[in-house]
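Here's the structure, in structure tokens; my notes come after.
Entry: subunit A
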Amino acid sequence: MTRPEEAPRRREEREEEPVLRASGLTVRFPGQEGHGAAVRGLDLHVAPGEVLALVGESGSGKSAATMGVLGLVPRGTEVGGSAVLGGRELVGLGERGLRGIRGRRAAVVFQEPMTSLNPVFTVGWQLREVLRVHLGMGRAAAHARARELLELVGLDEAERRLRGYPHQLSGGQRQRVMIAMALACDPEVLIADEPTTALDVTVQAGILRLLRGLADRLGTAIVLITHDMGVVAGVADRVVVMHRGEAVESGEVGRVLGAPRHDYTRRLLASVPRLGASSAAGAPPADAPPAADSGAAAPGSGDAAPALAVRELSVHYGSAVAVSGVSLTVARGETVGLVGESGSGKSTLGRCAVGLQRPSSGSVAVCGTEISGLSRRRMRPLRRSVQMVFQDPASSLNPRMTVGAMLAEPLRRFGPARGAALDRRVEALLEDVRLDPDMRHRYPHQFSGGQRQRVAIARALALEPDLLVADEPTSALDVSVQDEILELLTALQREKGFGCLFISHDLAVVERMSSRVAVMRGGELVEEGPTTRVLSDPEHPYTRTLLEAAPSVDAAPRATG
Partner candidate 1 sequence: MVRYLLGRLAQAALTLLLVSAAVFAGLRAMPGDPAVLLAGEDPDPETVAQIRAELGLDRPVPVQYLVWLGRMARLDFGESVRTGLPVSDTLLTRLPVTLELALLSLLVAAVVGVLAGVAAAVRQGRPTDWAANAGALLGLSVPNFWLGLMGVLLFAVVLGWLPASGYVPPSESLTGNLAGMLMPALVLGTGLAAVVMRQTRSSMIEVLGSDYIRTARAKGLSPARVVLVHGLRNSMVTVLTILGLQLGALISGAVVTEQIFVLAGFGNLMVESVFTRDLPVVQAAVLVTAAGYVLVNLAVDVCYSLVDPRIRIQGGRS
Partner candidate 2 sequence: APLVDPVAAADEERSSVRAPLADGGELVVGLDAEPDALDPTLSTTLVGRQVFAGMCEKLYDVDAESGLVPQLAAGDPVVSGDGLEVRVPLRTDGVRFNDGTPFDADAVVRSLDRHREMPGSTRATELDAVQDVRAEGEDTVVLRLSRPYAPLQSILADRAGMVMSPAALEAHGEDFARDPVCVGPFRFAERVAQDRIVLEKSPEYYAADEVHLDRVVYRPIPDDSIRLANLRAGQLDVIQEVGPTDVAQVSREDGLVLLNQPSSHYMGMTINLRDPDGIGADPRLREALALSLDRETINEVAFGGVYQPACGPIPPISEYADETVLACPGHDPGRARELVAESGAEAPVPVELMIPNDPVNILLGQTVQAMAAEAGFAVRLEPTEFASSIAAAQAGDFEAYISGWSGRPDPDGNIASFFTTGGANNYSGHSDPEVDALIEDAAAATDPDERQELYDELVPRMQEANAVVYLYRQRYYVAHRDGVAGVELYPDGLIRVAGAGRTAAAAGDGG
């Protein structure tokens, strides 16, 4: 990035000598002895300057494969086969050998940034550490460079962020810190595990440009794990499709997207939500109960109080303002999409709506009950009717509880189900979110990112709430699973008539799910209105930028010249 003198080499050359080549790669987690391994006989190669997209079903072994290569798997995991990086065999190399490679020659952006950043050190400290350890920079130089890196990934107020701790950042901000950390030493190979799931489309576009630029200008080889076919189409050169631990298809992006050979790839592509498509199909919003139809006029209409009514809500963290003067209503049976810039206060708003965050001012009413001043005890009866899917599923699941226990807990608390009936209900919930009911005995760390996310969704749905706050509920899901989950949500909503605040960066998904959309930026609500109107005819310039930046599979795959 900062070595412009190094001209990009020619592509043909690169393809001939991949910098990273995995062949017959197998990853078997402890406890999988009897079952199939998480990754089975995967072949993979990526050349300098090439962007390889790794796509596939959630839980198909994408993370396992890439982390296995670098030995970043839990102790006791068996990694077999071969993975050669720059002429060096990595499998069986041992911690000492791998240490020289990690961070410097091969860097990683982890899928779940919250748990992957060290909670007790400042962002600046964690960034500087890489620079000082690998590049021997002095404190001041490292600081300046860290700042530069943050600006590169589009974080504003870099100076303040450097002093902050991970828990003070929004999901997208953390993700960008992870990216900055991985880029710090100009690695030869960059493994980015769903690096843009928490980013709004404009920021995402910037990051993707940045990655593409790295590949082109510095010859960095990039393995990009993603679910977003638009992203694949936009930046990747080649793509490998994984299914159940094996690669089912690979090839040039244009070819795979244009003429998929494998069944699974075809299904995958068919499930990709397309912006503008759902309004044409028109299904969910039109089918939604009457309240949804009244759109912006909904608040107060009908006899039932709205599921959520937020008035003039502001939240301050010390001197920083996360949310300022936001008013928003979600009627029963309605889904309101909340989109906006990363760090604009969406999650904060969501947390206020479920009573986890005390607003600095303003009011929040759920189903007609004012909750902003309620004590925890008074709040508890309301909990059943308000549920949240957290943006960061990994940290929202209790590491010491099996997911079965976690799902059964609220059911037992609020529901009459006991014993076998309870077990059946838990199994049904898991099946609803397309998880194997046998997985209920597993602990959170034994799941893939997308699987965890589905557990979190199942937990929120267990109690059939009146208001569901879903904070990026499908960001870690591949499009086929996402499709099914979205279908599930719509069907449930039709049946139970709950109100839903749906926070997402994926405009196509928002379009599909919501009758109305609210757009946030810098803590303020800049635009709100019926989905069709906002997405087709945005009033605010920021909304316009968002729409323009939205990636699309249908966009011409990246020119290969």
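Behind the choice of candidates: all candidates are chains of the complex that A comes from, given by their letters.
The rule is short, and it goes like this: a contact is a pair of C-beta atoms (placed from the backbone, for glycine too) under 8 Å apart; a residue touches a chain by one contact, two chains touch by 3 or more; residues count from 1.
Here the structure is a predicted model, which means the values were calculated and not measured.
*Asks:* Out of the listed chains 1 or 2, which is the one touching subunit A within the complex?
*Replies:* It is candidate 1 that touches subunit A.
*Asks:* Hey, which residues of subunit A end up touching candidate 1 in the complex?
*Replies:* Touch list, subunit A to candidate 1: 67, 70, 72, 74, 95, 99-104, 107-108, 110, 112, 115-121, 129-130, 133-134, 165, 167, 178, 181, 375-376, 394, 445.
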